[in-house]
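A single protein chain has been omitted; all remaining protein chains appear in their positions.
Letters A, B and C mark the chains as written, and numbering starts fresh at 1 in each.
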Amino acid sequence: MKILDTGKPSLHVFEMLESEVRSYCRSFPTIFTRAKGCTLWDAAGEAYLDFFAGAGALNYGHNNDDIKKKLIEYIQQDGVTHSLDMATAAKESFLEQFQRIILQPRGLSYKIQFPGPTGANSVESALKLARKVTGRSTIIGFTNAFHGMTLGALSVTGNKFKRKGAGVPLHHTVSMPYDGYMSDQVNTIEYMRNYIDDSGSGVSLPAAIIVETIQGEGGINVASIEWLRSLEMLCKEKGILLIVDDVQMGCGRTGTFFSFEAAGIKPDIVCLSKSIGGYGLPMALTLIAPELDIWEPGEHNGTFRGNNLAFVTAAEALKYWKTNQFSDEIFAKGELLKSGLQDMVASYPHLKGQVRGRGLMQGIAFETQGLAEKICERAFSKGLIMETSGTDSEVAKIMPPLIITESELKNGLELLYTSIKEIAAESYSGEWRRNNDR
Amino acid sequence: MKILDTGKPSLHVFEMLESEVRSYCRSFPTIFTRAKGCTLWDAAGEAYLDFFAGAGALNYGHNNDDIKKKLIEYIQQDGVTHSLDMATAAKESFLEQFQRIILQPRGLSYKIQFPGPTGANSVESALKLARKVTGRSTIIGFTNAFHGMTLGALSVTGNKFKRKGAGVPLHHTVSMPYDGYMSDQVNTIEYMRNYIDDSGSGVSLPAAIIVETIQGEGGINVASIEWLRSLEMLCKEKGILLIVDDVQMGCGRTGTFFSFEAAGIKPDIVCLSKSIGGYGLPMALTLIAPELDIWEPGEHNGTFRGNNLAFVTAAEALKYWKTNQFSDEIFAKGELLKSGLQDMVASYPHLKGQVRGRGLMQGIAFETQGLAEKICERAFSKGLIMETSGTDSEVAKIMPPLIITESELKNGLELLYTSIKEIAAESYSGEWRRNNDR
Amino acid sequence: MKILDTGKPSLHVFEMLESEVRSYCRSFPTIFTRAKGCTLWDAAGEAYLDFFAGAGALNYGHNNDDIKKKLIEYIQQDGVTHSLDMATAAKESFLEQFQRIILQPRGLSYKIQFPGPTGANSVESALKLARKVTGRSTIIGFTNAFHGMTLGALSVTGNKFKRKGAGVPLHHTVSMPYDGYMSDQVNTIEYMRNYIDDSGSGVSLPAAIIVETIQGEGGINVASIEWLRSLEMLCKEKGILLIVDDVQMGCGRTGTFFSFEAAGIKPDIVCLSKSIGGYGLPMALTLIAPELDIWEPGEHNGTFRGNNLAFVTAAEALKYWKTNQFSDEIFAKGELLKSGLQDMVASYPHLKGQVRGRGLMQGIAFETQGLAEKICERAFSKGLIMETSGTDSEVAKIMPPLIITESELKNGLELLYTSIKEIAAESYSGEWRRNNDR
Partner (left out) sequence: MKILDTGKPSLHVFEMLESEVRSYCRSFPTIFTRAKGCTLWDAAGEAYLDFFAGAGALNYGHNNDDIKKKLIEYIQQDGVTHSLDMATAAKESFLEQFQRIILQPRGLSYKIQFPGPTGANSVESALKLARKVTGRSTIIGFTNAFHGMTLGALSVTGNKFKRKGAGVPLHHTVSMPYDGYMSDQVNTIEYMRNYIDDSGSGVSLPAAIIVETIQGEGGINVASIEWLRSLEMLCKEKGILLIVDDVQMGCGRTGTFFSFEAAGIKPDIVCLSKSIGGYGLPMALTLIAPELDIWEPGEHNGTFRGNNLAFVTAAEALKYWKTNQFSDEIFAKGELLKSGLQDMVASYPHLKGQVRGRGLMQGIAFETQGLAEKICERAFSKGLIMETSGTDSEVAKIMPPLIITESELKNGLELLYTSIKEIAAESYSGEWRRNNDR
């Protein structure tokens, strides 16, 4: 590795050898070497505060010490590392604790499937099972949904750029309007009900509806509690399975372990991944209402279903959920974050920012194209890692590790505030607009 | 965990909490706790010799000491664990070594994509890219192929049970006869050429043909060198991309790092996973001929593309390939294995076994349904882990870690021999047949 | 043929030999032998007034004398009957007159395709061409649309019963809400525009939008002039082709030759069939904006494109359109019909009827399920042929031949009135409800 005259590590190796598909290394053009909690360090020794948290995979922070200790112990004693879906002690321990710490106290009853170690694997298994159970083929997804990049998961994803990447038409799905998509006057659940009821609508009774309670990638669109309840009711009435994709919003991101707890609904199938592994290791779960667990043995499989290092770290991470304390802290930090963002928006009204989100998944949506990207770029230059979301990258997104301290959060907000202030000034002076016009 | 009166650990927790989809824990009904090299131990202290190697994900053995050392060091120093596709020192090091140790010496030039940490992710990305590059949609797959369980990968998989699991018709693909599928008289490449050339065949010019050089899951069907060369020639002539799925056969399984080296072909795209991570950790690569690397940034993405622990172990594992020694040893052990299996087949002609495969991917195909399963079950009872393959589970498959010692290999063959002998005796005496008839 | 004791001809032959798929012979259970103008006679000599007009194929009445004369002359002189798509004098004459009488005076410029002799053939050719011209695959159809029963036409049809008949999922189409589908508050064009503009909507830019200006089969849903204009504007803005399926509403049904004339729009492609043949003979046209006529010779073909008897009768029928008189008469009769229907609805408010439609395509929609069917059944018993429409058969539909006289129209309305009166009485007395409950 070489440090350039700019003081930044050279990305030469990546430019030469890695595919053009790489993306985040373009937004954050340095080489990271070490990480702890909410901080990353690059090869030049520079520290960065992490408001991105591995896109939601690092809710417990980087290299969390308690978890790390268990992980190293397990490796040192030659615990089984890779086991396909054989039974191992590490998996047994995870199963028991997930049942005892997460499901039981919430009155939830699910069979647990290990569908392969990515969110897309979980979504693919959920769609398959829903079709098998109902004997129907259509799945309803929502505008601006994101569920993954494999062909099945893509077929319920809204983003047209990503869909086009499939190279083939995506079938057996219908895209319905998410909460708020059609203006406030229109109840999109009633609209959907119409399509489902009307024998002339051209949309056949779906096997399932798959939904995110907040659309993170889609621009931090928040479904209301009432909407989620109506959705569950519609599904129950019509015999449609309700799948909640909690890959990004689950594991505490919104304050509760499952993001749907606030709505009091009980989905038929739940997809979990990202932070379920606790330490950023690949792992995913599909939770299945027991009566729907009609899989044949091996009907969905995969080589890395048994990533035991992740089982060990996942089990340890669950300890955060033994009491309400962790949850309460997230809510409190969420409030702090919200008021911070609202202050920024209020300070620079000509930027027309709109605060969105809840818990530690929040952001500011901007009307002017390119503004959010500009702000994130500036923030990075100040040592703050954060990303945009929305199909037109119109939202500056804040999703720090959940274990972030109040003072770290404030520091980060300060950096963000300064970035916005600078961009606002440039924008106001017309400088940024001119740049943007080029 | 409880040890039952039988001396086996109780699987109660798995039966209560895990989905019915679980499969290998049914073939190997115990709870594994520890593993080293070619041996697994269960909770009751019982040792098992591993002729399965994590379905090809453990080519360097369980918890390989050299690799383990690097892994623990990296974790201890808080190296970045999860990085999406940001640049990290661990990734840079892997890229450099893969280039220097694997690609350069073989005269291969590929851009490297990290498509998500499973073989199915790699296949999905390969199909997408092939369609994008050519602007065509059809992909040709082969009878008895296995490429994964996500919707795109399933669409080129032959197994009807697995395809049915999709719950929807699988489109944009055509299943062509693999080498030897139509009797020895028929050159299946010529047959395919006919379909491609003939403007009335109903099969449009495909974007790509995806092939395994040996079909592991499909029953250890081996494509001949000539067939692979003809296939490459056909692709070149017609402007069809050739994708080799080397997920199971790559990383040395057949003796060379890539399974297609023996044929001297240069695929346009190569899928790698399973043992590429070196230690059984989830990781996958898609290798892309440089002129085809027309991905837009982020056009295919995923949360666990940056599993840095796997980059560390993968880089260390590549050291096995610095000289020819490892390769030579695999060939030698492959010969030993072949002669051992041929002896068994010859000893019990009434079982009508047929030895298949090469390198350390070999097996015996049996005509009588259920025989291979019976043998594997018996072997397990003697402390040998091995699985069947083929759509009707008609093949008893042997794929030990590549680092297996000659004496371990002989021990395992001894256990297998005894198992076959017993089953043969029962079969001969009619006992097994009667059991089977029930 | 046998006349039963009931005085009705026996349908025995049909019950024995014809497929169960037959339908209208169940609604009108007699055997018809002779027809003239607006009257049909059955084998028992009974006369029936025709308010159905062959579902719109008999706009000029049964066996129209002027047309009949030309037809017989042509047959007698051995004019070419069947010519595939060879040039014939009969076709040339039709082409010239269609250009001179229909297209030119309306300022319309279209190339004329003979796509096979059914409306579905015309729709299939329109969809193919739209996809070829744009290189895109998605077609937007509307809720409650009906475009035909072949696989392509079905894919843009809303009726779920008919769609299910396909036996396979119907792809590459999206069903959008027709004018008024989502309550009066929602502008469904804006809704569609949203889906098309938003890069995260999951609906890709369509090749075409196919629309009926009035949905006849779908329940006589009338699109407003403003809505049609907005639709055309949306299409123009986005480079989407606008296809008007004028198979049932064209040829004067709404008063003008093309049903879209009132809106002043100029579709890119127009589908015509049913009454274009003039005499009830199978014929269809696809009208194509000249710059879109990029068909290769023979790219869409069919054996019966050259039904010359229909060309002869079609050319003769065009004479009705040489002046405005015919059109004016249709409007006048349409007004008469409207006020007649409104009177009926007003007379029996408890039936909750709603008058729909314009020109000579009108009907009464009823809220109570089964009511419209009951009324049509009663009307038939009184010598009036009329059918229901709507996916739940909730609309009693009136679409007489356009050449109907005022006195015939009044007679028919009288019969309908009596039928409704009787049903209303039975309904009121509860009799019908009880019957219905069984």
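Note that in this section contacts are C-beta pairs under 8 Å (C-beta built on N, C-alpha and C of every residue); 3 or more make two chains touch, one makes a residue touch a chain.
In this text the structure is predicted, and so the values were computed from the model without any measurement.
One of B:9, B:158 or B:216 touches the chain omitted from the figure, and that residue is B:158. Screening C:250, C:280, C:390 or C:412 against the full complex identifies C:280 as the residue touching the chain left out. Among the residues B:47, B:186, B:294 or B:332, only B:186 touches the chain that is left out of the figure.
For subunit B, the residues touching the absent chain in the complete assembly are 137-138, 141-145, 156-161, 163-164, 169, 171-175, 177, 181-182, 185-186, 191, 194-195, 198-204, 218-219, 390-392. In the full complex, the hidden chain is touched by subunit C at residues 1, 9, 11, 13-14, 17-26, 28-36, 40, 43, 54-58, 62-63, 68, 71-72, 75-89, 91-92, 95-96, 98-99, 111-114, 116-121, 124-125, 127-128, 130-132, 137, 148-153, 155, 161-162, 165-168, 171-172, 207, 247, 273-274, 279-282, 286, 288, 293-304, 307, 309.
Across the interface with the omitted chain, subunit A contributes residues 168-169.
Keep this in mind: only the chains that are shown with their structure count from here on.
Per-chain CA centroids place subunit A at a distance of 50 Å from subunit C. Rounded to a whole number, the gap between the C-alpha centres of subunit B and subunit C is 59 angstrom.
Of all residues in subunit C, those that touch two or more other chains are 169.
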